[in-house]
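Report on the structure given below.
Note that this complex is displayed minus one protein chain, with the remaining chains in position.
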Amino acid sequence: MLACISGLLLIATGILGAQLNEGRYYLRRLPDVPLILTDGEQTSLYRFLQHQSILLTLFSARCGGLCSPYLLFLKQALGTAPEGFTVLALSFDSRDTRSDVRAMAHRLGLAEQPGWRWGIIPPEHIPRLLTTLGYSVRYDSARREYDHSIVVVVIDRRGNILRRMEGIQDASLLKDLVREARGEFVLSYPLPTTEVALRCFELDKETGSWRLSWGMALLLIPPATSFVVAVLLQLLLLPVRRAKSCQKGSAC
Amino acid sequence: MKALDRITAAWIVTVLLVFPIAILLGILMRLNQANVLELSSLTFYSFMTAHGLLMVGIWFTMSMAGVSYLLQRYVEVKVWPVTLGYVLTLVGVVLLLAAIFLGDFHTGWYFLYPLPFYARTEQWATTAFLLSLGSLGVGWTVWVLGLLVAILRKYSLSQALAWQHLVGKQEPETPPFILITTTTLLGLVPAFIAAVVLLVLFFIEHLSGVKQDALLMKNLTFYFGHTLVNEMLYFGIATLYELFPSFAGKPPYKTKPFVAAAWNLVLLVVWTAYFHHLYMDFVQPTVVQYIGQLASWIAPIPAVAVTTFSVLATVYRSGMKWWLAPTFFFTGVMFWIIGGLGAILDAIVANNFVLHNTLWVPGHFHTYNLLGNVLFSLGFITWFVREKSGDDSSRLYRPVATLYLLGGTGFVLAFFIAGSASVMRRVDKYPHLVSSGSFWALIGAIFVLFVLTAVLFYVFHAVRRCWRVLVGSS
Partner (left out) sequence: MSQSTVLTLFLLGTAIIAIVFWWVWRSSYQTASQSVEPLRRWVFIGLLVFAGIFTGLTLSRMPYFLYADEMPARVVHVVARQFAFAISERPIENDADYAAALGQTVELPVGQVVEFRVTSFDVNHGFALYAPHGRIVAQVQAMPGYINRLRWRFDQPGEYIAQCLEYCGAAHAGMHARFVVK
């Protein structure tokens, strides 16, 4: 059920938010905000980063809109124990308590997972973080719903934003971010906004590596067709060759 | 037999008449770059497009025509594919010249996507250009298939590829000429199909406006363009294998196991060589770039070890009599590997990083075209003229060979030196940044005048004699 709704929502927002707006935030340094993690650990962002690269995302435990489906999407795309980096999910909602967040993590089946950490930020520090991230939150009192951005960012160990993805994109782009989060240098990436008929290579959703796509299949047409042509000629002309060697009087 | 003589003579006459015109376009470009002339940018790039396409077109078809003629020594060659190739090539060239000179089509010879849609060109000219390529494509494909059929009517595919020699058997014998021609024809088929796919995608965008993936289009472009130019050299080599030993009074070359192995290897890897055109496209997956460099380095070794070595061994202490035809072949091989050296140095990705799209590139490809492949074809033509008229062009020997080789060497050296000084290719006027460019352009232009003189003498001589074959008076 949840998966269904999330699917629909993903499609809807995916179309709306198809912009890779990351350039404005690249290499911005996040503020060193204090963190209170659900397991009780009290730390700060920079201290937390000393031990791991992170993929950071924000949510509200009270959000009835996109937050849960989006986190589920991330769970599905990244797995429960991603390799080489940690997913840090922080609440942007000053009303959320540690137990609210823990309950949410439990609901999503992500509470005891090694690769996922959950936490809250003391309310007075939240705005600083949101501004640097370019994260907008608006409470729509009519619908009693949050209207907020959907953002994941890759952060290096000094707190700099390496990559940022806004809106719900094709999962392949997310995998691209993941490679960056693992410390790989991604040499080149497609612009999501350009629509083309066929691409040669696409990022594989499963492994995050390049995989052949239909465009590449076009590149295989020439050798394949040539092979068929050669074999056809070989077979079609068999009788002619036979007849020739008969004429010469050899056994046939 | 007679008909094949005629169509061959028709090819020779046509090619030799277009050649000086295409050279003239080249000289005008060089003079413009040297600031001696003032062409408008549009004129310059129209000349560049016409020059590139005409040169590739005439020398590809001439090498095909030579092979078609010699093929009749082994198998029965039908004339109609050669004639159809001729007619459709003429149609294509007329459309092409119209698109370029009446419609301002100026995208360079490989019309890299999506430039044709962005260049300031008459709308109809793009259509005419695509149709022209279609005509050339159909004509050449039919011709290539016609020759393949001719071979496969006698040799099975495995015999034509000399697989029996690979495993050391002597019988039945496959002459090297058949082996090389077959691998080359088989290598060309996919290149033409790639061109068809490319053209279809172009037409789709032309008619519907749906964009294509620039990376895919670039891959297709060089799959076709690089392979075409590469294979035309192999036709030249096939001709050389067939004719050269007799010039030295030696028996024909035999297909030894390593010869068979070398050319089968060429068939396998020739299509990977185009990867080096995309080295600076970082989006091309990096493994492909590694394969590109390795293939560019390993693939030529058999060709060098087999062909060059055989030619040198044939000449060594042979007491042979030199005249224009063997001289063309011999020096052609020399410049072929010199051009190849220029190519593989540029095929190192780390070097390509600073040489890509500089004049180094025209430097190396003019070396193995003007001084390699063209010489192979001229060698064939000279031999053909002697066969048909008994005239061995001895009066031309010294002046033509000297002027052509000297002029050609200076002309390509000017490219290489400027290229290593970071002077870019394909610009009509050199910016201040690389002002040495215009000096080298002038040097190049002066040397070309020698080449042009030699060519004019030669054309006058050969065209008259081939014309007689064409109109049937002996």
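For reference, chains read A and B in written order, and residue numbers begin at 1 within each chain.
Quick note on the criterion: a contact is a pair of C-beta atoms (placed from the backbone, for glycine too) under 8 Å apart; a residue touches a chain by one contact, two chains touch by 3 or more.
Quantities reported herein were computed from a predicted structural model and do not represent experimental measurements.
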*Looking beyond the chains shown, say which of B:Val349, B:Leu442 or B:Leu456 touches the absent one.*
B:Val349
*asked:* Touching the hidden chain in the complete assembly: which of B:Leu37, B:Val138, B:Leu166 or B:Ala214 does that?
replied: B:Ala214
_Residue among B:Ile21, B:Val36, B:Leu268 or B:Ile298 touching the omitted chain_ = B:Ile298
*With the missing chain put back, which residues of chain A would touch it? List them for me.*
19, 21-24, 26-27, 156, 158, 160, 183, 185-191, 194, 196
_Residues of chain B in contact with the chain not shown_ = 41-42, 45, 106-108, 112-115, 118-120, 213-215, 218, 248, 258, 280-283, 286, 289-290, 293-294, 297-298, 301, 304-305, 309, 312-313, 315-320, 322, 330-331, 333-334, 337-338, 341-342, 345-346, 348-351, 353-358, 416-417, 420-422, 424, 426-431, 433-434
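By definition in this document, only the chains that are shown with their structure count from here on.
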*Within the complex, which stretch of chain B touches chain A?*
145, 148-149, 152-157, 186, 189-191, 193-194, 197, 201, 204, 210-216, 219-220, 223, 271, 282-283, 285-286
*Along chain A, where are the residues that touch chain B in the complex?*
187-190, 194-201, 210, 215-216, 218-219, 221-223, 225-226, 229-231, 233-234, 237-238, 240-241, 244
